[in-house]
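Once you've had a glance at the structure underneath, I'll fire off some questions.
What you see is the complex with one protein chain gone and the rest in place.
Going in written order, the chains are labelled A and B, and every chain counts its residues from 1.
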Amino acid sequence: MASTYEPIATTTLGSGQGLVTFASIPATYTDLRLVYTGTGSATIPFALQFNNDTGSNYSYTLLYGTGSSAASTRGTSQTEGYVGNVWTDQNTIIVDIMNYSNTTTYKTQISRANSAGNRVAAWVNLWRSTAAINKIDITATGGGSYQTGSTFTLYGIKAA
Amino acid sequence: MLNVITGVHGAGTPPVTNSYESIATVTVGAGGSGTISFTSIPSTYKHLQIRATVLESNDGVMGFRFGNGSIDSGNNYTIHELYGTGSSASAYAATAQNNIGINYNYSASPLSSAPSVAVVDILDYANTSKNKTLRALCGVDYNGSGYVRLDSGLWLSTAAINAIDIVAYSGKTFNQYSSFALYGIKG
Partner (left out) sequence: MATTFELISSVTVGAGGASSIDFTSIPATYTDLCLVFSLRSSDGSDYCGLKFNNSSSSFSSRQIYGNGSGAGSTTRSNNDLTAVQTPSSYTSNTFSNNAIYIPNYAGSANKSYSRDSVFENNGTNAIQTLEAGIWSNTSAINQVTLVHPSATFVQYSTAYLYGVSNA
C-alpha cells in the first residue's frame, strides 16, 4: 500500500557542488518536502529553479531574526526562488512545496532556513507558473558551493 | 510477514506502521465555498495536521473553528501572530474571537493565481484534559506584497476535536482549486 509520506530521492555530496538536481519528479503526490542539512563554502543562497525556468518568475517574502533584531524583507522578479541561505556552520532548511502538481495555480513554497550562528528565518516563495513541477534545481548562485557531506532529501506527501 | 504474525500473538517484533496518515481532503469546486468542513474525525490519532493551499475571494484570513459534534462558533478563541510584511516584523494578539484567523490572503488582485499556503499542527487534539492549541506556519507572496507568518491560536475547550470548520473571511468564499488536506499523526 502506498504510504502518505514517502522519500523520493536523496543526494549526499561527496564533494562541493553549486547545483543539485531532482528530476523526473512523479506527479502522484500532493505536496513535496525538501530537507537539507549541511554547510556552505561561504554565505550562499539556497535557491530553487523549477522545470528549467530561469526567467524572472520568482519572488519571496522573508521574516528573519539576526539574534539582535527581527526584520522582514522581500525580493521581486527574481530568476530563482529563494527559500533560504546557507552559511559555513551546519544549517537546517525545510521547504514545503505545496500542491506542486496542480496545473491551474501558481506554486507557493514555505520554508524554515536556520543557521544557529547567523540567522533564523521563515520564507515564502512564489513561482509564477501553472505548470506541474517535475524538476527542481537547487542552486548556490554566485559561485559558492554546498560542501561535502551536505544532504538533500525530497519527500512526497500524498493526500487522500 | 513473520513479524506480523508474531506481533499478533504478543511476542516478537510488532509490525511497523507509518505514523502519518491522510484522513480526508477537500478541493473547492466551481462557485467556491464559504466553509470547509471535516467531520467525524477519528480519535485514534494523537495530532492533526492540515496542509492548505488557498485562493480567497476577498482580503482576509482563513478561520478555524472546532467542535465535538457541533462546531463552537462562540467567542471562545484567541489568536496570536508573529509575521513579516516584507518591510517589518510584527506581532499581534486578539481574544474573544469566534474563530482562529490565520494566514491572511489577498483577493483576486494582485495575483489571482497565487495561492497562500499553511501548514497547521494541533497536538493532542483528542485529549480531554487540555484546551486546544494550534500552530501554523503560513504565508503568501504576490511579487511585491505578501506575508510570512507563525500564527498560534487557542480554543478554550477541553473537548476532544472531532469536527473542524475552516471559514473564509467575513462571509466570502474560498475560490475554486483551493485545497485543504487533513492528516492524522499517531502517537
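The rule is simple: a residue touches a chain if its C-beta (ideal position, glycine included) is under 8 Å from a C-beta of that chain, and two chains touch if they have at least 3 such contacts.
Values in this document were obtained by computation on a predicted structure and should not be read as measured data.
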Option from A:43, A:79 or A:92 whose C-beta touches the chain left out: A:92
Among B:71, B:123 or B:160, the residue in touch with the chain that has been omitted: B:123
Subunit B residues that touch the omitted chain in the full complex: 16-20, 46-47, 78, 80-83, 89-93, 95, 121-124, 127, 129-131, 133-135, 137, 150-154, 156, 158, 185-187
Interface residues of subunit A (partner: the chain not displayed): 3, 5-7, 10, 35-39, 63-70, 89-92, 94, 112, 114-122, 149, 151, 153, 155
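Everything that follows uses one rule, which is that only the chains that are shown with their structure count from here on.
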Rounded Å distance, subunit A centre to subunit B centre (Cα mean): 23
Touch list for subunit A against partner subunit B, complex: 3-5, 30-31, 59-65, 70-74, 76-77, 96, 98-99, 102, 104-106, 108-110, 112, 122-126, 128, 130, 157-160
Subunit B residues touching subunit A - in the complex, by the definition given at the top: 18, 20-25, 51, 53, 55, 82-89, 111, 113-117, 119, 137-144, 146-150, 177, 179, 181, 183
